[in-house]
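Showing just some of the chains, left in place.
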Amino acid sequence: MPASKRSERRKHAGYATKAGMSPGTMVFIGEQQVDKARIDIIRYDDAGLKEMSDVSPEQCRDCSAASGVTWINVNGIHNVALIESLGKHFDLHPLTLEDIVNTTQRPKVEEFPDYVYAVLKMMAFDDAANRLEIEHVSLIFGENYVISFQEHEGDVFDSVRERIRNSKGRIRSLKADFLAYALMDAAVDHYFLALERIGDRIENMDDRILVHPRPGDIQEVHKLKREILSFRKAVWPLREEVGALEKSETVLIRPETRVFLRDLYDHIIQVIDMVETFRDILGGIHDTYLSSVSNRMNEIMKVLTIISTIFIPMTFIAGVYGMNFTYMPELKWPFGYYLIWGVMITVALSLVSFFKRRKWF
Amino acid sequence: MPASKRSERRKHAGYATKAGMSPGTMVFIGEQQVDKARIDIIRYDDAGLKEMSDVSPEQCRDCSAASGVTWINVNGIHNVALIESLGKHFDLHPLTLEDIVNTTQRPKVEEFPDYVYAVLKMMAFDDAANRLEIEHVSLIFGENYVISFQEHEGDVFDSVRERIRNSKGRIRSLKADFLAYALMDAAVDHYFLALERIGDRIENMDDRILVHPRPGDIQEVHKLKREILSFRKAVWPLREEVGALEKSETVLIRPETRVFLRDLYDHIIQVIDMVETFRDILGGIHDTYLSSVSNRMNEIMKVLTIISTIFIPMTFIAGVYGMNFTYMPELKWPFGYYLIWGVMITVALSLVSFFKRRKWF
């Protein structure tokens, strides 16, 4: 948790140092994830496919004019110069470039006359670090090109790449807007994987807490709540934006793609539903924990107090016959001692049976 | 509870394994409920009725062109090939087919140019397993046909089937849109049955908890809350969608059916009202449980502490006269011992009466 908080704060710190700069100034905010930014290109149409890897930004220059669909994938967004030169080739707005390299930017979809810019978050649950890894992803698509920016190489887009290569599905015969949709869809599909991991942790905790609650559990619950909240924060705005995109009047999105966007919208709502369910379950675990701890404590205090209560009258009786009065007839009785033991055991047993009858233990 | 959670998670796991597939790819997500998918057909109009059971998808080919209304009911949605071939005959969109076999799809209504697609959930409370069974149901209706998809054979649609056979109500003289409405209405009517079962459990618990709260009750309350929440999740979107359908401009829904849709909308709101009432009652039970547990605990601790408090001064007095000082005049008094008993009993009684006056017990 400190790690996740520290990293989040470092980002904000990065943002804060940017205060006072001209809007549209590109400053990379975040943690560098790869050594070297790298550009890969796939160009395809119904007929054929051409892949180029590790190209220079200059090679992308005439992509927007080429026939077919060109998908430019950029791994690593810390190289501001590289992204700036790409921006120049595709005539991107300075504010778009600023947002591409700002990993604190929240998800949004913005339409510009020549292109649509979408920010989304890739989510993965890192089991080792026990935290949610959030990656900043930007998508830009125009008439016949898509540019995707990732913080580091990931396997999320590989499935789309495979489908293009194998000409699976309808992807090869459709345009850039469908490719952009397919990439967003791939990202959203991966949300379910991350959620499943979080769900596993929640379930483990739920099972354990009933049996043996531990003092640190409340922090663990809060940590999971926080992860769920950042998940929510990454998905919630997306919902609204994809909904707007579906209804938008831009010509860049063809009617046949819109029904897929509606489907994507549906998936996002399903993710939100799961997130809300997890929140509810965590709330229940929280309650269970508190009531479990307090039950245990009550149980202990009750047993201990009952033990004390049984012995206190017996100790009193023993105290009475420890008194040194000259005239105490019982002390002289031949079976006085055994009688008193009898009295004491009787008192103890009646107390026990009184407690039992009241169902106190 | 673990069962329900496990099944829910298995579904999501199923969803997750789908990550990376092309959108519109049909993958059955869920648990297979019947051995063999099976298609039954009822064709009717004002004049007559024809039933065919266990037909092949090919026999449905020209249903959309036939006169009268054709109702095709599919039990079992795990047979992807069968549903795909049906989809081809009726020219269904790939995303519709994908949603039909995806049991995690939330309720929705989608209008396509030639048909309307509705997803809803059938709800039944399984007393033996003590959990809510949720079944994924899809309805498709066009100009003169309705296709319904269920996870397993159920008796929910039987009442509609009977009404068609007996020509009860206005159903035989109306079109496919009314049949689709009647099926949705039958499903919603069954919600009341499931709610009534949940209501029984809630009431039993409410009555018992006041008398004898048990440590596991808090989990039971949370379990019921969770069932109520999944109920809510299944009904809430339906409300919105049926409202939209009533106001929609599609020609597939005739004006005379719209007033029935408004009635259906009303019923859904009533279901939501009951669900919300149950949530409130469960909240009250939760409070009652906590206050009941804490009352019992307080009662016990109070009685025990009062017993201790009464004996402690008496024990002190006995201790005093157990001291071995050479000169302790009281010890020599002939009635010293009885006097001291008198003092001790007086102290005890004054404490008791002090506690009584303060209404401490």
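So that you can tell them apart, the chains are marked A and B in the order they are listed, and the count of residues begins at 1 in each.
The criterion applied here is as follows: a residue touches a chain if its C-beta (ideal position, glycine included) is under 8 Å from a C-beta of that chain, and two chains touch if they have at least 3 such contacts.
Quick caveat: nothing in here was measured; it's all calculated off a predicted structure.
Undergrad: Count every copy of the one sequence in the whole complex, not only the 2 placed here.
TA: Assembly-level count of identical protein chains is 5.
The definition used in the following text is that only the chains that are shown with their structure count from here on.
Undergrad: What whole-Å value do you get for the distance between subunit A and subunit B if each is reduced to the mean of its CA atoms?
TA: 26
Undergrad: Which of the residues in subunit A come into contact with subunit B in the complex?
TA: Listed in rising order, the residues are 158-159, 163, 168-171, 181-182, 185-186, 189-190, 192-193, 195-196, 199, 203, 207, 210, 259-260, 262-264, 266, 269-270, 273-274, 277, 280-281, 284, 287-288, 291, 295, 298, 301-302, 305-306, 308-309, 312-313, 315-316, 319-320, 322-328, 358-360.
Undergrad: Can you list the residues on subunit B that touch subunit A in the complex?
TA: Those residues of subunit B that touch subunit A are 2, 5, 9, 12-13, 15-16, 18-25, 93, 95, 98, 104-106, 108, 110, 212, 215, 218-219, 222, 225-226, 229, 233, 286, 290, 293, 297, 300-301, 304-305, 307-308, 311-312, 314-315, 318-319, 321-324, 328, 330-337, 340-341, 344.
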